[in-house]
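Quick one: structure below, then a few questions.
Note that this complex is displayed minus one protein chain, with the remaining chains in position.
Each chain gets a letter, A, B, C, D and E, in the order it is written, and its residues are counted from 1.
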């Protein structure tokens, strides 16, 4: 009986475009309270936009390597891509379908919190860690403006972004359309 | 033969977030002209947003109780949830699939009117009843600002909104996100 | 508080292709136990097949007229079309989104029962009423074979099926394809 | 006014897996009655199965080259891929959305005929041309059994099937699964 | 072997709301470099909005007649409607599924270019032809403001737009909503 009943499991969801140091800090903090955590990669179906440059597969790779870099025990987390769905009313059931059983959700998003509360989950707002710099928006802004984005993210994530030419991709997507088609 | 051929049936569609006194007045007015009416609950799949706080099921309950409160004969109307679809060109066929046969559509929305006109329906713009106050936008605005929203809607709808903690929901959803995930 | 908390509400789901006397008996029986019932029209998106000849809108019309014929108080039921969805895991949330709050589900289908039980609903198997004759399969079989299908269904449903040329439709669909396209 | 009103336009729909001599004969016959025809490639989204080996794009190429081979005036036809949709009730609107205006539909399929008749189109059953041999099922059967499939289809279609290794594809797909995953 | 291997085929994609002289010039230019071209009608599922007034079927008709008007050899092009899809990562495979094999893509849109480059296609930015006037936005603007839109588009397209009351449609859709539903 113990796996389901006794293991304390909590869920965190983020788009992680890309993974940054703030994600790592929140994950470490959550692992102090939980036996295992589920890390949902949100908007998994979206990629190749300025706000969402990376595919779900690329983000899974980044997160996986970043957690290894930080010596976080891999038997304590699950990384699961979560596609958006059209109906907010179905979101909790959708997450539940794709994840091991859990009872706590860590989120600062009012919609996520409201939906899980209505479904009787414990909802916890995770603490913030240097939020002004450690944010996906700031990382992407620096990528577009040749700023120092590398210092905001784990080294292993930097490496992957370079391997896949991630900065070139976001700059390319940011070009003005030149077309009359 | 008379059910299909002789019964005069008309359709009204609204998001009804939530049902207000304007809806009731339009429904009463339409019932003066039609034998039976179909009331479509639009954007049925959307809920838990500031603009669309209530689920289709909650809106069906509200409308049903409000019409009973106003002593409108239940054998004269059908309440039918209508989900949005991606293609405007399929909208008329979608509505037709989900509703008893009808020949008239009551709407003030140019897109709805255009689509039904192209499909040879009679299109009628219903009269307005104190539109400035009797509007979903105004009701939701007052909910967020502790205004007197109750006076704009039927008593039975107020009761349901209180039962489901509807005002708390919309206020909760209106909070600023506090998250770096 | 009483609407949500005190009203005892139960849900029945059937494809109703078409509505027959068995449906009416089950509905009457259920209304002895419940204050209000929700009648879900299943597989609402399917029509024009041998197994599912009628559209959701036609079935809503049939059911509504049949319940009036049987003098069932219309303030005690809600008729709601329910489209199938791909994921069984989302089915309960899908039904919940489209219906007023309820706590009991009446069904003889193992999948429906399992899904609602896992979501902590009371599940009740409704009694059978002359199941051999009062079944959609039997009604459709008689339609195709010029049998006496009328005696298995309410008079008002017979009338609607004749108005919409329902028997011609099912016979037409039953023809062999003659095509090399 | 004449394009829409005066041009007589008819529609034919087939899966064309692959295009065979029967299709060509029906198209020629239809062009005797119509000014222009629309040729819908049905089940456009399906490919890589035994019954549906070719993609929509491959079928568009085959049909286009076959009609050129038969000296059919290209200003008199439109080739349009049509994906299947879940709801029969929306099928006519779906076809209408993707095609130039037309008034006649040529089909031997009872469902297609019923749906278009209910929407007030003229429905015509096209004649058959050596249906036993000129059929997609027969062509695919011969491909799997090293029979003479080439004589059933236009030369240009044979050429394309060879270019894309179509026979190898269908034989490969026909293998038994060897897996315990 | 030559159809697939030797024929030089390139693809152009545009929403063509509506087709204008700029489209025709780009198509003519592209045909100087390619043996055959594929012309994708983008956002095929969208119609009846101010930005996208025409259905895919109407746009196919317009383009077809315009190319005939300009004496472009119909055996050298394919006109194919392309619906939008939710995932950018699947876009190239989606286009590939619906089109004859091609190796070059002509586009000025950074997202399209990035996606096809990542899939190893040759990407070419087509030249601009009087882009300020020859643009869908400008044509629709003039339609709404009674300007001279006819001079920006082929005569045959003007005729079709008049036949289908296209200008009335866009003006009608542009009306302010008058409704409290």
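By definition in this document, a residue touches a chain if its C-beta (ideal position, glycine included) is under 8 Å from a C-beta of that chain, and two chains touch if they have at least 3 such contacts.
Just so you know, these numbers come straight off a predicted model, no measurement behind them.
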item	value
Left-out chain, listing which of the shown chains it touches	A, C, D, E
Given A:17, A:30, A:45 or A:89, the one touching the chain that is not displayed	A:45
Contact with the hidden chain (one of D:76, D:142 or D:169)	D:169
Absent chain, residues of chain A that touch it	1-5, 44-45, 47, 55-58, 60-61, 64-65, 68, 74-75, 78-81, 83, 96-101, 159-160, 162-164
Contact footprint on chain D, counting only the chain that is left out	45-49, 55, 169, 172-181
Residues of chain C in contact with the chain not shown	12-16, 22-23, 26, 86-89, 106-111, 113-115, 125-126, 128-129, 131, 134-135
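Everything that follows uses one rule, which is that only the chains that are shown with their structure count from here on.
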item	value
Graph distance between chain A and chain D, where chains that touch are linked	2
Copies chain A and chain B - rotation angle from C-alpha fit, nearest 5 degrees	120
Contact-pair overlap exceeding half with B-E, pair selected from A-C, D-E or A-B	A-B
Where chain B and chain D are represented by their mean Cα positions, the distance between them in whole Å	43
Per-residue overlap in chain D, given as positions that touch at least 2 other chains	87, 89, 96-97
Full enumeration of touching chain pairs	A-B, A-C, A-E, B-C, B-D, B-E, C-D, D-E
